[in-house]
Structures are given as C-alpha cells and as structure tokens.
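Just one protein chain is left out here, and the rest sit where they should.
Think of it as A, B and C in the order they're written, each chain with its own count starting at 1.
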Amino acid sequence: MDLSVQIGSLRLENPLIAASGCFGYGVEYADIVDLASLGGIAVKGLFLAEREGHPPPRIVETPSGMLNAIGLQGIGVHRFIRERLPELRRRGATVIVNICGTTLDEYVEIARILSDAEGVHAIELNISCPNIKEGGITFGCSLPGTHGVVAAVRRVTRLPIVPKLTPNVTDVSSFARAAEEAGADAVSLVNTFLAMAIDIHTRRPKLANIVGGLSGPAIRPIAVRMVYECRRAVKIPIIGMGGIAASDDVLEFMIAGANAVQVGTINFVDPFIWARLKDGIRAYMQKHAIARLQDIVGTLDTNAREKAWLST
Amino acid sequence: MDLSVQIGSLRLENPLIAASGCFGYGVEYADIVDLASLGGIAVKGLFLAEREGHPPPRIVETPSGMLNAIGLQGIGVHRFIRERLPELRRRGATVIVNICGTTLDEYVEIARILSDAEGVHAIELNISCPNIKEGGITFGCSLPGTHGVVAAVRRVTRLPIVPKLTPNVTDVSSFARAAEEAGADAVSLVNTFLAMAIDIHTRRPKLANIVGGLSGPAIRPIAVRMVYECRRAVKIPIIGMGGIAASDDVLEFMIAGANAVQVGTINFVDPFIWARLKDGIRAYMQKHAIARLQDIVGTLDTNAREKAWLST
Amino acid sequence: MPVDIDAAVIANRRLSADYNVLSLAAPEIADAARPGQFVMIKTSAGQDPLLRRPFSIFEILRDRSGAASGISIFNKRVGVGTSLLTRVERGAQLAVLGPLGRPFEPIDPPAEAWMIAGGVGLAPFVTLAAALRARETPTSLFYGARRAEELYCVDLFEALGVRVVLATEDGSRGARGRVTVPLELALRDRPLGNPVKMYACGPTAMMRACARLAADHGRACDVSLEQVMGCGLGGCYSCVVLARSERGGEPHHTRTCIDGPVFDAQRVVWEAVSG
Partner (left out) sequence: MPVDIDAAVIANRRLSADYNVLSLAAPEIADAARPGQFVMIKTSAGQDPLLRRPFSIFEILRDRSGAASGISIFNKRVGVGTSLLTRVERGAQLAVLGPLGRPFEPIDPPAEAWMIAGGVGLAPFVTLAAALRARETPTSLFYGARRAEELYCVDLFEALGVRVVLATEDGSRGARGRVTVPLELALRDRPLGNPVKMYACGPTAMMRACARLAADHGRACDVSLEQVMGCGLGGCYSCVVLARSERGGEPHHTRTCIDGPVFDAQRVVWEAVSG
C-alpha cells in the first residue's frame, strides 16, 4: 500500500505529521516514538531569537478541547539548529520548521538561515498564532499580508513553503488562494480558534494571557469544512488539522481535501497514537481496496446529497 | 435577589432565554416547563411563508457538540400568529420572534406584521443562519448589509430589535457596532459555526445539506471570547450564547459581557435544566453577596493578568 | 407528560455480542407508558456522547404487587451510545426521559393484529402484544432476522399468546428469506372479509415493503419509524420524514418524535425515507 504524499519537492512516507507546538522539538518524544516513522514533524514555532512566552497558567481544558496561550516560548532558530536539529537528523526525522516573525524581514531572515541548515525539509510559516499580539497573525488576517510574506520567503529559499492559515477569518479559502498565487508549495490549516475561559469566582481569565487558542476534537467539524472549502479554491497540496483523534478523522480530512494531516492535541493524551493511526489507515485501504491513499483526497461525494437537496 | 434584565423597552424577569430553533415554538415544551418562568423564548426562525427546510439527515453529533442543517423549516409568520402565539400569550411567555428573510423587504414585511400582533415582545433578526444559501447570512457577513437590514426594520417597528450575529467572520465586534449604529436595541451572538462531518465509508457528507452549523459546549470558549470583544465595542445589551450547559456557563458569559443568555443545544439533552440554571445563579449571588445580577455584567478582571503578562 | 428520571440499572441481561436487555427502575415512566412509546436515554454521565439516544420501551416491569416499577429496553450495539449501554452495570444510574411519542392504537376483535418485526424492530411489540391481549385481539408476530441466533425473546410473545411466525435470511430457523415472504403468503390466504391491522417496525426497506403489501392487499398498516432524534420533544426538527397529514394533502416534513414514531404507512412518502 502506498501512503506517501508529495509536498512540492518533498516526499513524505505517510500523511501523519506531528503538529507544531504539540510535539516539542521532536527530540522530547525520541524515546517513545520512532521519529522516522512519522510523515513529518512540525517543530515548535521559532522566532529568530529565544523567547520566554507567556506566564502560566498557559492551558485550560474545555469541552472536547483545550485553550493554550504558550506565547511561542522557544529557543530561537540558531539554538535549534545547534542543539536540536543534529539529533533529529540522526534519527532520520522529516523536519518541518514552524517559523514566526514580528516583521516580514524576520520571516525572510529565518528562512534564509534554515535554507543553509542540513536536515530541514520544509518551512511552515506560522502567520496564524492567535495568542501573541505582535506579528504573525497580522500577516495571517490580511490577504496582502499573506501574499507578501509568502512571496518574500519564496525569493530566499528552495525549501517547500507551507503557510499555516488561521481559521479566525470570514473566508479562509481566499487566504489559501493568496498563498498559492504567492508561490506556496502547500497550505496547512487550521491553527487554533481565538477563545477564552473565565473563573467565575475570581472573575479572572483562566489563562494568564486572557485569551488563547482552542484546539482538540471540539473544532474538528469546522476545520474539516475549511479544508473542504480550500480544496475547491486551490490546486496545491493541503495539510489539514484540527481535532484529529483517530484514523477515521485522518481519513475524514483527506476525503474533504487534505493531502496530509497534522495531529496535535491528541498527542498529549495519547503519545503512542501514531502506530494506531497508521494501522487504522491501512485497514481502511484494505477494506475499500485502495492502493494509493492519495486517491481518496478530495473525493467527497456531494452529488447524492445535492440531488436530495434539490428534490425539496 | 434581582435577576432581571432590561433589553431596550423590554424587561426580562431573568436572563435565561430559550435559543431559537432549540425550543420549537415554545408550545412543544408547555407541559414540562413553565413558559412564564423563562426570561424569554426565542421561537424557531420564521420566514414570511411556510418552508419545508432541508431533507434529513439534519443533525449529526460531534465531540461535545452537534451539527444541524434544519434549513429553517417553519410555518411562516401568519400561521405562527394564528396557531402558536395565542397559547404563548395565554401562558404568559415573553416571546422573541426570530425572523429570516431572503430579501430586505421580507425582513421589513415580517417585522411590520409582528408589530401589530399581540404578545410579541421583541424581534431577533436572524442574519446568521449558516446553512441556507439564500438570504440571511448574506446580510450577516457584510457590514453594510447588517447596518441596512437593522436600519430598515428599525423604521417600521417599535419592538426591541436584536440582530443575531454570526461567528463566521474575522471581527464580530465590528458587526455589533454596525448594528448599534443602525439602531439595534441589543445584539445576540453567537449563531452556529459553519462546519461539516463526513461518513468515511460512503465518502458522503453526514448531513443532507453537506454543511451545517456547529453548536454545543464545544464552541463555548470561542463564543465567550466573541461576547467579550463585543462588550468592549458596544454599549447596547448583549445576549450571549453558545454551549451553555450549566449555571457556571451562564455566569461566565455574563462576566464576559452578556446581559442575558440563550440556551440551545443543552435543552435537547436536559429539557428540565431551566430551574437548575436559575438555582445555580441564585446560589452564586448568595455566595458572593450579589444583589443585582446585572452588576456582574462585563466585570472580567484582566488587570491581574495584564500585569502578569507585562512582567515577562 | 414526560418525566426525566435518574433510573437505577436493575439488570443488564446480555443476549449476544450485540444485543442486551437493560432493566431500569422508572415507576413513573412505566406507569404512564403506552404501547410503542419510547424514552430518551443519556448513555453516559459526562458529555461524551452529548445527546440522548431514543429507545422503544421494551417491557413494563412490575413488582410483586403488580404495580409498574420500571421498564426495560432492547438494545442493539451500533455505535458509541449503544456500546456504552451494552457495558453498563447493575447499580449505575441513567437519565431516562419519557414516555414519549404517539403510541400504537391496539385494534379490537374481531379484527386480527399482525405485528411485523425486523431485527431490533422487535422492541416496540411486547407492549403492543400485551395491550392486544388485554383486548383479546388475536395477534400474530412475523419476526425476521439474518440467522437463527439473531431471533430473540420469542418466548415473551408466546407467553402473551401471540402466534409467532419466524423467518431467517439463511433459513436457519423458520421460513427462508425476508420476513415479508411469510407475511405475503399470509396476506394472500386471508379472506378480505376478515379484517387485519398490520403493525411494522424494522429496517426502512422492510417497512417500505410492508406498506406496499398492505396497500396491495387493502389492509391498514401502522409503522414505527426510527429517525435520528436530537430531543424527542419536538424542539429541534431533526427527526422529520416526508408525510401527509391525516387529512391527506401535500406531504410535509413531519416530526417523528411527536407526530410519530407511529404513522399510518400510507401517509409516509417512502421514496424520501433514508436507509
């Protein structure tokens, strides 16, 4: 069975990618997961410099989900290359570096640095982190901003570029289109939904940062819809995510239009899920006699439904 | 203890309103709930004419939520006034009629008809139903559209007007502002999030309508954040909703900025919840020595947190 | 008027890997229940799954004094909620809302009552059989499943004096094939002068076939429909089927939870019923 996925010049063994911020720098999981067995690892978002992130509390659980306001704590791109990348390389991981910038120049600078680093396979442009004021999201919420940052990074790197889109917009597919036109190799979506939770007794936000990003199974139906809309808007590969908790969910995203997926929150609950996800996909392919997993991408059959609809 | 709420010229005994589409026309629940004990009842969305809605399946459960694509099946405003309103009046219900239009004129026409009907206390403008193509949402997703429909309805009725906002936009608070400027007495939010679910074995949408609206506890953290944003943008009352499942959730919405709330999906699970919600609110007021429930509206204390934030 | 009860699980009798009978202490519901009505059950204490699930009232349980003390449900495992109900243990509590829906109207003698059940569609017929027996209406049960092992609780009906006609698709017990095979033979043999009322519950295809047979043979037929239900009280409009009103006319999307689940088969627009 062929589970492989092509993202621009990059070939993934399978469509299962660890979602950024949900798998540390990958090395944290090296003992319990064969990093090379994953389709890829999107490492925690990196700025040029180190960053302390937000004070705790940084997460709070919500129905079938969680809010996070980590604030992109990170060791910066230089330390990442020195201190983490070598082990990832040694373990044969396919590394997708999730990068953030407060300015366009910062994105460009980081991309340039990563392009010269051995063992980096793709760049995911995080223009969608909902819980830091500066940077990122300002690009992600404006079409020219998105087009601009993708085009600028495109000029300085041959690595596949995957802008990560925010769901906190009216029409996510227009952002996918802007990214495609600017030369992105793929788009990934969704990042988290801006949200909040309140302690009614202290009347204070449960997160130090007041607001945070909602992730987990709760958001999956919205994320699947957004992937479906993007599939109809762009030709480039789509990396879908949002609440994947089982192989059925992976397949749901792929049928909606995702070529690959990322798995985030559920990895916290079940760090050993990766093997089961792959087994589940294989069993499905067996059952439905599917030789190439990519053959199901975007194959949602809406005719039956549309007929039904018209019939009333 | 004073639980009352003022919405324009309308006084509600308490902030607990049955959400539109989740309580039929109210009369369905007359045997098990004292309709007069509710702050209000937002009846199922009505067009001018009768409407069959979408074919089944119309709902599907999702993690801590559900999708619905009922398609605004309804008996139309005339039959509503003839066949349902009299019983609601007899039972002393505070009736908020949720109205939909395919054109601006339809909204105006319905509002005019309702203004002359005895026993209608307010009009909720549904400009946010995500699962019908025509009308509604086209107004709700454009600022001029929202301003236009509110202003037009304002001209023909003295009844309190409550436009209901969609969460499927980048900046919901700008829509609240547009509604306020156009003369709305209050805004209600959120309607459901556009979403979908797929049967991976048939590769068909689980809903006949392909997409539907996500409701239930899953969306609460996003809805609370949106209410919080709107509170900082407008002076008029806010009716908050989205995933309320307990009195703590009611209080969370009010602390975030809601003057009243609507309760939808959870009423399907627990139609007897109303008394418990009220008891829970009373217990909280007791515990924290709050005489007027309205005193907690919009009292979220962010200083402690902002300090913490700045401190890093 | 439906009530919501935190019902203690009295017993959970496993019939097979996929079927079990769950007994619940719910006197008020048992007392008010009428044949073919249903309850909405919260299958977990938390919110996973969130919505209640609809189940026909299978048996009315009675204490020594003969007073109604509870109900049982005949549960088939198909997904999350029904799986939880296969595992639930004695002593656990489940929120049970009911009785709900429009009941069967038991027919009086000299007419005969013929109940047609497919698979889990057997569920609403024990209460109907009991009501028919009280009226001394001669009653038959046509009951079909895939194989012999999937025919359950036949004894319950025999104890109620019901004539039982079985069918299995693999012929391992009773007539070979669908239950509609013996049913059609019986309809053929039955002189029109001798009135029969049919009651059907099962897969859509079976009920559709029963509706057609009833029409062909000029017999009245009620069906009990199973649509996905969000609330069971008429609040959500999720459970509709396209059906004409009693007075006929254009078919409309009709709520099966309050206008049903029992419908005169001829009211239903079968082409539009899913499954």
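Quick note on the criterion: a residue touches a chain if its C-beta (ideal position, glycine included) is under 8 Å from a C-beta of that chain, and two chains touch if they have at least 3 such contacts.
Since the model is a prediction, treat every value here as computed from it, not as a measurement.
In the complete complex, the residue from A:Lys44, A:Arg84, A:His147 or A:Arg231 that touches the missing chain is A:Lys44.
The chain that is not drawn here is touched, among residues A:Asp2, A:Glu28 or A:Glu83, by A:Glu28. When the missing chain is restored to the complex, the residue among A:Glu61, A:Asp279 or A:Asp295 that touches it is A:Glu61. When you scan C:Asp48, C:Glu105, C:Glu149 or C:Asp264 for touch with the missing chain, the hit is C:Asp48.
Contact between subunit C and the absent chain runs through residues 44, 46-49. Interface residues of subunit A with the unshown chain, by the touch rule above, are 21-24, 28-29, 31-32, 44, 52-53, 55-61, 63-66, 68, 70, 73, 216-217, 245, 265, 267-272.
In this section, only the chains that are shown with their structure count from here on.
The innermost chain, defined by the distance from its C-alpha mean to the mean of all protein C-alpha atoms, is B.
Per-chain CA centroids place subunit A at a distance of 47 Å from subunit C. Residue positions 52-53, 55, 63-65, 216-217, 245 of subunit B each touch two or more of the other chains. Shared interface positions of subunit C, i.e. residues touching 2 or more other chains, are given as 47-48, 272.
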